[in-house]
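Report on one structure; see the data block that follows.
One protein chain is absent from this view; the other protein chains keep their places.
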Amino acid sequence: MPANTFGEIFRVTTFGESHGKAVGAVIDGAAPGIELCEEDIQKELDRRKPGSPGAASSPRQEDDAVHILSGVFEGKTTGTPLLLLIYNKDTRPSDYDDIKELFRPGHADYTYLKKYGLRDYRGSGRASGRETAGRVAAGAVAKKILTQRGIHILTYTLRAAGVSCKSLNPRAIEENPFRACDNEAAREMTARAQKLREEGDSAGGIIECRVAGLPPGLGEPVFDKLDAEIARAMLSLGGVKGIEFGAGFAAADMKGSEHNDAMGNEGFLSNNAGGILGGISTGQELVFRIAVKPVPSIAKPQKTLTIHGEEKEIRVTGRHDICICPRLVPVVQAMTAIVLEDLYKRQEAGKA
Amino acid sequence: MPANTFGEIFRVTTFGESHGKAVGAVIDGAAPGIELCEEDIQKELDRRKPGSPGAASSPRQEDDAVHILSGVFEGKTTGTPLLLLIYNKDTRPSDYDDIKELFRPGHADYTYLKKYGLRDYRGSGRASGRETAGRVAAGAVAKKILTQRGIHILTYTLRAAGVSCKSLNPRAIEENPFRACDNEAAREMTARAQKLREEGDSAGGIIECRVAGLPPGLGEPVFDKLDAEIARAMLSLGGVKGIEFGAGFAAADMKGSEHNDAMGNEGFLSNNAGGILGGISTGQELVFRIAVKPVPSIAKPQKTLTIHGEEKEIRVTGRHDICICPRLVPVVQAMTAIVLEDLYKRQEAGKA
Amino acid sequence: MPANTFGEIFRVTTFGESHGKAVGAVIDGAAPGIELCEEDIQKELDRRKPGSPGAASSPRQEDDAVHILSGVFEGKTTGTPLLLLIYNKDTRPSDYDDIKELFRPGHADYTYLKKYGLRDYRGSGRASGRETAGRVAAGAVAKKILTQRGIHILTYTLRAAGVSCKSLNPRAIEENPFRACDNEAAREMTARAQKLREEGDSAGGIIECRVAGLPPGLGEPVFDKLDAEIARAMLSLGGVKGIEFGAGFAAADMKGSEHNDAMGNEGFLSNNAGGILGGISTGQELVFRIAVKPVPSIAKPQKTLTIHGEEKEIRVTGRHDICICPRLVPVVQAMTAIVLEDLYKRQEAGKA
Partner (left out) sequence: MPANTFGEIFRVTTFGESHGKAVGAVIDGAAPGIELCEEDIQKELDRRKPGSPGAASSPRQEDDAVHILSGVFEGKTTGTPLLLLIYNKDTRPSDYDDIKELFRPGHADYTYLKKYGLRDYRGSGRASGRETAGRVAAGAVAKKILTQRGIHILTYTLRAAGVSCKSLNPRAIEENPFRACDNEAAREMTARAQKLREEGDSAGGIIECRVAGLPPGLGEPVFDKLDAEIARAMLSLGGVKGIEFGAGFAAADMKGSEHNDAMGNEGFLSNNAGGILGGISTGQELVFRIAVKPVPSIAKPQKTLTIHGEEKEIRVTGRHDICICPRLVPVVQAMTAIVLEDLYKRQEAGKA
């Protein structure tokens, strides 16, 4: 049953496979009258693009040029659906001939075959990270609108390959190949990534997201709470294995008197809640972190099965990232923007 | 904008406030022809009920008798909506007169007022844990259907008040007041809870859920993946601050060669993924854990504001749990059942 | 797959069977802060109730007392779900023992059995007109809100038993048993209905609805246009076999120069369109008519089959209306109100 649409008022539908003809998104529900051009979207897509210089990234070359094929007239949105289309160019389906009949460990090969009865083996098909290009394109539109509302989303790698950032420097994020918030930590991450590449192995990490400027009141009890929607959005991303808000898992060991955020004349005196109470934004900074598993495509030999049930050894070669965190950062930001714009509109819609 | 409905094919709508006249749920989409009586639901509600003997629970007395008012004929579901109604009895709105104009730290008082422009101050109104009675009632129906499909959900407190279970003994769960999977750990939890009660404080914990018997193929890419739907369901519960699947946050520090689950003739050789690849069930055990914050209602004095913006000290007395984990266990199980039955039906619906 | 919910922002879910324990509705999405009491709803339910004096109605006695069990606090809506519950009292399932194994011509007996594999034979179960009590209860809330917005819905029988109203007198509507807009025509309708009752037969008719005060802009292209949503709502009512807007079927024979509504300084110079252009309200009066089939329950003998496939003769006796139009009038009004309040909110939600 279909599930390629996200959102209730700001609705995003993504389409496309890794080595098919195109990927992209339809946005249904962007308000009319918003200035929008392809460059607004392109600059976000460029951040997601493979081929960035660090050791962390895959060498696949895509210019990822976006085309807005509907919904804009005389430079403004009309309130009708926006089709954002990105043609695939650097497709090399033959790269996948070797693994056509193998289940790659840590990939969705086995489950897609079980679910759909067939499998697009070309670079994971729909399960590929390439699907997120459509999310980033749609998120760019949401982000532009949110910026006009005074809402800003900061997203960065907090930890990767076992190395944590020690400081939070927003400027650092676009200065290092890990999109880490600490350039020094990023250097250590890069060194470890290089070593892992030599070993034919890969790394995971943690991404953190902080949103400033959110008004109180966003989030729809009881099922579409702010944290519930963010969690759904994040866990819908390949490779994400967990999420926590504010104090997160550490809250499990705190006392009520430690965790509760007291209030004074200036408002809340702390933010263990991560900016959410009862599933609704408090107006404080929204804070969450996601756990990202190591990239499953590794050159080291692994045990696996063929689609016919025979045991085989597999070594996944080709164009792969060592750690997906840096390329996931703009995707996390995009999905956060989509969730927030949707909940913003839903909150407006709920009023009398 | 409304958000009191969960699910696409097995759809559950909950209603009701803590100190209003009733709580409950409508299920739209239970298949026709299923044997169902009130006792099927009552036994699950009784597990959620306040007043269980341990130090961990609140003394509010409710018999929580469920009435099936539609959708069943001659002992079987007809395929039409099931109304599951539970009247509130032991309501004492006057208990809340003291806090009528105060924002209780850690509660949704402030955000509800900001969102809706008014607030039902009687025991948190809709934000109360009592809302989950409707979820448990609906979950009981899902659970009954899943059991017939051979799917079994085990849920328990894994850690509370800083104490972790050392073993996983399914029988222990209903033997101790923490619904912990280890009776010895539960004794230590109880001792700590007693001490916290004396201090006017409270505790958090971690709940784990394991599902056996899931077929491969459940979960709907790209947005309603199995993990995304479970995460949404869990974060829609009050007090839950995080979720992780399989190796979870630990995966962030693993190498690909460590985290990938290799395959052999017997199937998967490990389960770091927690039974999910690409957002689709693998057929292995589904495993996840949630972080539960300490109960925010504490007797210790806290700084807060009145709704008029004046600083005040607050002590939240009345009938409160010390740790919500044991009462959350059946709710987690219920929401898991709702998600799984819905995804089961969606997977069937997706076939040609 | 479930379909007992109508609306996107003002969402109504109905439940209940004719001879089950209760019928009613949950409204999710009524704005917070609206004054609401049971009497607001009761007065509309009383209009739908069986037992009105005319020859047209069935003698089933129900007081149809509505209970608001959630969503209202201190006399105002809180923005949380409203449960509107009506217990069934005058149920006589044994009245249906005779027809338990027969397919009544013109009823849903055959199709329900084919669809669900079982059938609640007590007075049509969910397919009964009694289901509309929930719609009327929910519609009463929508109607109250719309009245505050200056939107008024006039609904009446335009034709019944072959007799057409010659004038449109709004006051007449509640003065005659057919809810016709012309008392003189109503007298003729009553006479014909009496004759049909003696013959063991029944009548159909046409209901017209006119809405004043609608702002321009309601209706959501391209699928949830104003006319599309009204049509869906009306055809979801049992016994309705057609709908037309403005000039309706007569438009098929008009020339463009006759049908187009020209504009002058005062606005539109005619209203052949029925107040809708491109699926969006023009701000003129919304006008539509529905065709209502004759009541299928007739005392005259008819050929039919048993559920085992044997031919039988059937005479449907019991408590039946001769013409459903008068009791359908408040239901048509209720559904129109639900559609309009939902589209009103959706139009607001679409703005930047």
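We call the chains A, B and C, going by the order they appear; numbering starts again at 1 in every chain.
Keep in mind that, in the parts below, contacts are C-beta pairs under 8 Å (C-beta built on N, C-alpha and C of every residue); 3 or more make two chains touch, one makes a residue touch a chain.
Just so it is clear, the structure is predicted and the values come from calculations on it, not from any experiment.
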{"item": "Touching residue (missing chain; options C:K144, C:R159 or C:R179)", "value": "C:R159"}
{"item": "For chain A, residues in touch with the removed chain", "value": "1-5, 9, 11, 13-17, 20-24, 26, 28-29, 32-33, 67, 69-71, 73, 76, 78-83, 85, 115-118, 120, 122, 125-126, 349"}
{"item": "Hidden partner interface residues of chain C, rising order", "value": "1-6, 8-9, 14, 103, 105-108, 110-112, 114-116, 124, 126-127, 131, 159, 162, 196, 201-206, 216-217, 219-225, 227-236, 238, 240-265, 269, 273-274, 276-283, 291-298, 300, 302-305, 309, 311, 346-347, 349-350"}
{"item": "Residue numbers in chain B that touch the chain omitted from display", "value": "8-9, 29, 31-34, 79-80, 221, 345-346, 348-352"}
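Just so it is clear, only the chains that are shown with their structure count from here on.
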{"item": "Inter-chain centre distance, chain A versus chain B - centres from mean C-alpha coordinates, in Å", "value": "27"}
{"item": "Chain centre separation (chain B, chain C; CA means) in Å", "value": "39"}
{"item": "Distance between the centres, which are taken as Cα means, of chain C and chain A, whole angstrom", "value": "47"}
{"item": "Sites on chain A at which at least two other chains make contact", "value": "8-9, 221, 346, 349-350"}
